[in-house]
Structure formats: structure tokens, C-alpha cells
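Comments concern the structure below.
What you see is the complex with one protein chain gone and the rest in place.
Letters A and B mark the chains as written, and numbering starts fresh at 1 in each.
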Amino acid sequence: MKNTLVATALTLTAAAAFAQAGTPIKIGVVTPLSGTYAGIGQQVKWGLDLAAKEINTAGGVLGRPLELIYEDEEANPAVAVQKAEKLFQVAKVDFLTGTVNSGSTLAVGQVAERNDRLMATTVSFADSITGDKCSPNVFRVNARAGMQSAALADWMAQTTPNAKVFYLGPDYEMGRSTVAAFKSAAEGKGAQSTGEVFAPLDNKDYSPFFGQIRSARPSVIYTSVAGNDTVRLFNQMAEFGVNRNVQVVGASGTVTSQNLAAIGKNADGFVTGVGYSPLIDTPANKKFVAAFEAAAKALPDLYGTDSYGVLYMYKAAAEKAGSTDTAKLRAAMRGLQWATPQGTKTLRAEDHQAMQDMYAVRLKDGKFEIVGKVAAAAAIGPDACTKF
Amino acid sequence: MPAALDWLQFVLAPQMINGLSIGVAVVLMALGLTIIFGLLDVINMAHGEFYAVGAYVAVALLTAGLNFWWALVLTPLLLAVLGYATERGLIQRVFHSKDRHTLTLLLTFGVAIVMEDVLKIVFGANPLRIEAPIAGATEMVGLFFPNYRLFVMVVGSLLIAAVWLLVFRTSIGAMVRAAAFDRHMSASLGVPVSTVYATTFAFGVALAGLAGVMLAPIYSVFPTMGRDFVLIAFSVVIIGGMGSIKGAVLAGLLLTQVQSISSLFISPVWSDPLLFGIMVLVLMWRPQGLFGKLGQA
Partner (left out) sequence: MGALASSTTTAPAHGPGGAHGRTRDAARLLALLFFVLALGFAGTAFALGDVFFLRLATEALIFGGLALSVDLLLGRTGLLPLGQALFFGLGAYVAALTLKHGGGSFWLAMAAATAVSALAGLAGGLIAIRSKGVYFALISFGLAQVVSKVVYNTRELGASDGIIGVPQPTVLPGVGAADPLGFFLVVLVFVAAVYATLAYLGGTPFGRQLDAIRTNEHRVAFLGFDPWRYKLTAFVAAACIAGASGALYPMLRGFVSPELMFFQVSGNAVINVIVGGTGTLIGPLYGSALLTGLKSVVGSYTAHHHIVIGTLFVVVVILMPRGLIGYATPALQRWLDRRGGAR
């Protein structure tokens, strides 16, 4: 009888352990699947799906498979918060990612705090997320605006020393602060400003500003417009010949795979600072690009790549912590180093910001050629987070 | 003195010419809207979406291998069919109710929501581009001016003149104006009023679609483009007088000039609020707009 009891106990324990080993780790993804940012959401989805597939084929995380649950946030923080709560409360996800715009990331970060779970963004680049509005439950695996500016300013100082720069941005907080950040980085390296103008968001026609730009005679034009605004600006600049004999540079979100097709040739020569280019010449990246292209029938951009990287970050953290418990994961993530297609990234413990080498890339024939590089430590900038 | 002349030539004049090219586009949009309101008493909140559909239809035609000129001719025709169907299928159903204004406003608002989403599904959320059929630029008043924009200005002006002629100098136009003035009397005089209604709606929509094609090479194509012109088109129509063609033309050209020139002095962000402020003032002083209705030009 004792043997039977022990045997039953052993079988039950084994069964339980087996079941436990199989229960998926649920990753909630709140990302814009409709609306203006649907293109970015699509890249995020491709990156996550690929990483999940690879990780699960290799045995999962701590022996458990990853399960991705998607919800559409429509790039609206109010919707994002609702969906995030649904994922935490109803689907009981262990971890959340996918938010694109900074407002959504900040608001969802609060929801994560209330549910005692962690989240990471792979797209939002507002400095405040790991700066003055940092949260102990929010991590960022992509490069932030300051890092992008650093890479670009560095390149510009080397190729066009003491450049005369004209700044053109969309007139809203993000557009202005991006211009301001780059301006201070550039002027710190000797550039001079010959003027700035801010056009309304969704501005149709930039021709009213060209007279001002012409009379300023800049050698460089810096712009922080994005999406459809970039398409119009670049095409109209080409129309009016404003981009002749001028180097056009801009924010990392200005020309992306979403609007590149519509800008076409008129984007050639554009230089920006980013954390990724599909042309990074390492075996790891080449392998990744091939796998991504095979699955998505499209090249990865920085959003897809960073989203791919976030699941590997989670895997590394969970394995270092030996569990998916929030406090242990958080401790494991602080200072974590893991491999990504862009090389090794480090999550800075002080503000949860990923450190990585940054690149200056130039567009030619639709490809992002690498023309400069800045080491991670130089690019990251100071720790502005005082909450933990 | 030379500085002032310089300013006039190199700053003000280009600004005004730019304003003119935008103005022609706005007038085309406003014309369709005001004709639809003037005759049908229908407030077409979906007008911006028809503009967007026009641009996308052109994209589709170009992808199918046709050249831009074919697209320019075919798109308005296709849009006219769409407009006819919309009027007959949807608008007629709420047309005879007492609350026609509100119901058609709400109806077309709902239609606009659906149309925008359909465009997103069919064509994707990313922006698309149509290459301008005329390349190059001309030097004018010391500024390079793209030839295609000049083309738009010229053709746009011709179109506006053609619409005017059509409405006021042809028998078709007379029928339309008669039906606008007195529906029942016109019907008893043999005017096929319901056909006239549907055709007029189709015509207004076709104008919006034509504007969409013509402007696509300048402003690019994306699913939310319908919202670009809605506010300014409605403001122009209201200020000019709902139903007045003369009003739409004058208000359209004038307001775009005001916006263009004012952007030299105040931050461009205030451009739309300025327009809105003008609209409010006009409404307070003269609620029917500057000019009268379609029946009276």
C-alpha cells in the first residue's frame, strides 16, 4: 500500500510538473493594428512572431512556450489602457509590450504598475519614458531620441564641420523637443543655426516655408517630421529644388519603411541616426534579416528588429532570474546583457534604458547604408531617472 | 525702398502664387460641396472621403498600367457612378424626412467612417505616391515653380470656369437651378427631378474625385487624406454662402490667400484657427454667408 501511495504521489507530482513545464508564458502585445501607425504595428508583430517561433522551437523560456496575445490600441492611449488592463486582468499575461506612441507607453506603464507586472517598449523614443517620467515597471529596448541625435550630430560634425543648419519640425511637443535635442547636440559640436520653422502637424503644403529656407542658405536641413508629413515635405522639396546642394538630415522616425515607398528617389542622400539598419554586416544580423524576410516578405526595420529583440531580452532575464516573478525579473533585467541582431545590448539599471551602438545611416536607392557609428557608452546620455 | 521691393518680389509674390495653387484646389472641393448643398439641401460629410477615393482610384488605375492622363479622365467618371449610387441607395432614403439636414449629415458622417476604413483595408495604411506627369520647374519672379503646380492652377481655373458655364449658361444647368429653386414646380414642368438630384450629387462627388487625382502628386495619398480638406472646404462654403458658386470661388481664393499671407507674420499653427475665427465672425454678422443660394447665383 505504501508503495502504491508513493507511486501515486510520484505520478501526480510528475504530472503536475509536466503540466507546469508546458503552461505557456503569456506575452500581451498592445500595438496599433489599425490607424495611421498600423504599418509600425505590423513590423512589431512580424518581429515578435519571428522571435516567439524561434524561441519556442528551441525549447521556450524555462521550458515553457511563449504565447503572444495581440490587442489593437489604435495609437490612442485611452484605448491602450483599456486593452492593457484586459490583457493583465482577463488574459492574465505575464509581460506586456508593443506600445508605439509615447503617450500610450506612459499610460500603459501605470497600468503595469497597478497590476504588478513589467512591460517594455520597443518603439517609443521620447526621452521622458526612461527620463523624468520613468517607472520601475517600464523598460525600453530601443534607442531613445537623445541617442539618435548623438549619432547624427557626431556624423555631421565629422563630415560637415561647423555646418549651417536650418531646422524644420512639426509644431507639437515631440517635434519641437526632437529639434531642440538635436540642436543642442549639434551646436555642442560646432554647428550653427540659421533659422528654424515649425509647420502644423499634418501640414499639406510646405512651399510657404521654402522662401525662408532659401534665404537662410543652409548647408544642412534638419527635420523631425514623420509619416505622411515627410512624404509631402521631401517630394515638395524636390519639386522646388530646395534639396539641391543641401544635406538633408532628420530624426530616426522621419523616413521609415512605412513611408519610404511613397518618397522614393527624393529620399536619396537623407542621413539619420538610428539603432539599426538591415545592412549591418554581422553574421547574426544577416541570419536575422534572412529569416525575417522569409517570414514577412519584407525587410525588417528598427521597429521589427527591436521587437524581435525584446522577447530574447525576456528570455535572458527569466533564465537569469530562474522565474517569471515580477520582482526577480526586474532585478534580473537591471544590467542585463543579451544578444540582438544589432550586437550586444545592455539594460542600464539606473533607468531601464537599453544601451547599444548607434549608427548614422544614409538612404540610397531605398537602402539604409551605414556611414557612421557611435559606441553605446558615448551615445546613451546621462541618467535622468530619479524615481528608483 | 529696394528692401521693400525685394520683400514684395521674393517673399510676398511667391507666397501669393502658392496660395493661388492651393486656392484652386480648395475651390474645386468647395464647389462640389456647395452644389450638393445648394440643390439637394444635403450636407455631405463624406465629401473629403470621395476626394480620397478619387486619389486611390487613380493609384489603382496607374498600377493597372494606365498613364496619368487616362486616370485624370476616368477617375471623375468612376466617382460619378459611385456618387450616383450613393445618392440613390442611401441619401434618398432619408431625403424626405423633416430632419433632412441632420439625417443626411449623420448619414454621410457614417458613410465617411466606413469609406475611410475600406480604403485602409484595400490599400493599406502606408502612404502612396503618384508621380507628377509633368516634371521640371519654371523660373518665375526669382523662385522656381514646379510646372505641375502651374498646370494644376491653369486646369483648375478652367474647370471652375467650365462649372460656372455649365450651371449658368446651359439648359442642363437651368434644369438644375430650377429644381433647386422649386422642386415641385420643376417636376410639373417636366424636369426629371429625381434624376437631376442623383446626377447633381454625382457631379459634385466627381469634382471632389477630380481634385483628388489632380492633387495626389503634390500631397501624396494616404487613408486619412479625406480629413485634409474637410474643415477648410466647409468653412469656404459657409463663408461664401451654402449653395452659391460665386461664393465658393471667391471665398476659396480669398481665404487661401489670407492663410498664405498670414503665415508670413504669425505662426502657421494659427492658420486653421484663424480660418475658423473668420467663419465664426461671418456667421455672426451674416448667417447665410456672403452670397445667396444656388438658385440665385
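What we mean here is this: contacts are C-beta pairs under 8 Å (C-beta built on N, C-alpha and C of every residue); 3 or more make two chains touch, one makes a residue touch a chain.
The structure displayed is predicted, hence computed values, not measured ones.
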Touching the absent chain when the full complex is considered, from B:A85, B:L103, B:I172 or B:L290: B:L103
Of A:N76, A:S193, A:Q212 or A:T346, the one touching the omitted chain in the full complex: A:N76
In chain B, positions touching the absent partner: 43, 90, 93-94, 97-99, 101-103, 105-107, 109-114, 116-118, 120-121, 231, 234-235, 238, 242, 269, 272-273, 276, 279-280, 283-284, 287
Touch list for chain A against the chain that is not drawn: 33-34, 38, 71-72, 76-78, 81-83, 85-86, 88-90, 101-103, 106-107, 109-110, 114, 126, 128, 133, 171-174
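One rule holds in what follows: only the chains that are shown with their structure count from here on.
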Residue ranges of chain B in contact with chain A within the complex: 10-11, 14-15, 18, 22, 117, 120, 124-129, 132, 137, 143-146, 148-149, 218-222, 224-225, 227-228, 260, 263-264, 267-269, 271-272
Chain B-touching residues of chain A, taken from the complex the two chains share: 34-39, 171, 197-200, 202-205, 207-211, 215, 227-228, 231-232, 235-236, 239-241, 258-259, 261-264
